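Okay, here's the structure, questions in a sec.
A single protein chain has been removed from this complex, and every other one stays in its place.
Moving on to chain A:
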């Protein structure tokens, strides 16, 4: 035997040596090793420090239930993964792994002082001690505790890896490819069902991988399944959560096991909808609870068998077994046959099956029945154990380097419980098993509580001669919860296991109590003198094992975080230096700076261009809804506050939309194209919401109306031409439309062609200048824009962005729904009384306008604000008070909703919601800001061209 590698056996590839690093030291392993098996083969027993007491910890298990051997893997900048189980990490050339929670080194850890002070750290210690005073907690206790009691470090750099995500559908999903899962797949394979077989390990087989007698069967089965066209096999794939209607989340690890960080995705998220699910997740062996059961070298007996038979590694040279279950005996027999030196079998039971003792005899293994292990000697590795005869209390010391525990088995009901299947308690195995399903699911094999590895006794804590209050008998190894902690919780009055769990943190670590829940339950049951079923069971929640944020969300980052909607003209804006902003999901040009211009200078220039000559603006993002049908006018009449029935074809109207509660929810100009056809526009962000609301009323309140609603937002590119020269530019380009002021007045629509492209041409203005909005089929947007830019050069045509658009509309007192309103503003509050059809018997929101709160005085109303100092541009959102000398906290009477520098007026302007504001014209209000309180006078909302002379030309 070289180190602890057995001469023969195992599934590792002995011809393929692999060099890797752990805590900076280089080791050799074989392809097929896990980090745990490779380090054990090298004689490494110390893997980490425990969470609270910083006790030395080794490997306890061989699979994903491992609570102790948590390590970090560093794959280079931004590729740091903490809290991986060494038993799950496949070694590969260049693997760079580190132990955790130790300083300055794993062997000399400063925090280990916590262990000696352990008597001062009982359950609830943090809650009791560090409660007061608050400032101590924030500044002193918490940072110190976080540094001392922790898992691996969180990564600090941005994750450069890519991740994939997919949906899948199948008739049968089998979780777990052990013998039970494989048998299920083989049985169904001949049908025409689409089958998914997934397993968290790198190869199929589960428990069979540790049983060489099953390998020929395994190889035959694997081949048959791979050849079956209807079977999809996903290895290295963890089903982490089971959701409604047989929806299973699984993460497939694609590259972590290989040496290079290629560009291919690191992990893939599978969202699988299955007709039927078979859970074949197996069972997890339970540790036994006794003093020192966490010493490196104490491990589950099933794990020792896996290390020997699957990896060809002896976990020790002199191995003792502490058993309460037959399975441990079988494991030890297998170890003996694999060449591992067996010291003795100690069993807490008085009687065991004579077949077991005979086999022990035959293998020349010493047996101690009715005995307990009462102590473990050795700090970084077991050196000897103390055993005690439970009959006569005679104690003896036994030299060994490894102690195995066989405490019985816990069926893995995690996913079953996620699916809300019920559980039934079985006294004979001391565990919960699946009972009634809540989905189309069944369990197969050991996870249903059926196994052929014998029976055992249910032991909460091994009998001991020692003072129970002075021993450290661990239940939850990862969270450092001892049997004493659980008993303390019961003494302090906790009765439900949910409360005991939270008080002691038993089962709340990253392993979610895979090895601790049942032992904790048994100890609480004994302490409370109540049956286990009376104290409840804690819930299992996803994920089954921790998953990376990258796997769950990494495919949706950066540009893929959410869709970005762009207009047909967006590319031109991009090529011409636009600064963009997001409006809902739309990317919109905010301003077009010229060389050396800041935003302020660019916006001023753009505004001046519109007022003095001609501006061009991409308004394609406006929401558009085509409303068609004989009852279209009647429908709009019921939806909007305004009257629509008398609107003549060819004319437009500003529409104001309320919710039924009377508050403004959207607005926009709409046109009547024909008696039965309207072209509605909505705000950029409100299009989907408005269409949904209209569909709701149409489908469910007024299904008798003959109307069709169609979203046309993306069917039209919309170019706004605004400014005194707008008509001059258009006239030579438009056919079939008389653009003269008399033939085509403000708030009208005409259909014709522009540059040969069919258009719906609106004469509308959101700037107060002569303006047109040209709707053309989307694909023509950029071509038309470029033509207009070229033809408009003689008018110094200037593209402007949303910022200038906001300034220009604010100068005219036009509101932006959602900026100047906040969902509590009525038409009257907004000064839009004129848009409400007083004679209409009903419209959405009308009745609410008579609600007591709506007609009460003192409501916040939209007004203009002019600062006494014209150079002060108020901050949007700034609070307004009536008296700046009042004591703090002051009574706030409103806030600034819009505020800009107006180049046209040579001063700042603002809009604000102010309680009773419409009755305060000319009054001075105060806006306290850090370092300075600004004064402003209440004004009307129209700051520029109040009589509208510039519009009607």
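Assume a contact is a pair of C-beta atoms (placed from the backbone, for glycine too) under 8 Å apart; a residue touches a chain by one contact, two chains touch by 3 or more; residues count from 1.
Here, contacts and distances are computed from a predicted model.
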Undisplayed chain, where the name is taken from the UniProt record, one of "Glycerol kinase", "Sarcosine oxidase subunit delta", "Sugar ABC transporter permease" or "GMC family oxidoreductase":
"Sarcosine oxidase subunit delta"
Of the candidates A:227, A:575 or A:842, the residue in contact with the absent chain is A:842
Which of A:187, A:260, A:361 or A:696 sits in contact with the chain that's absent?
A:696
Of the residues A:645, A:794 or A:851, I need the one that contacts the missing chain.
A:851
Can you list, in ascending order, the chain A residues touching the missing chain?
243-245, 247, 271, 273, 420, 438, 660-661, 692, 695-697, 699-701, 703, 841-842, 846-848, 851-852
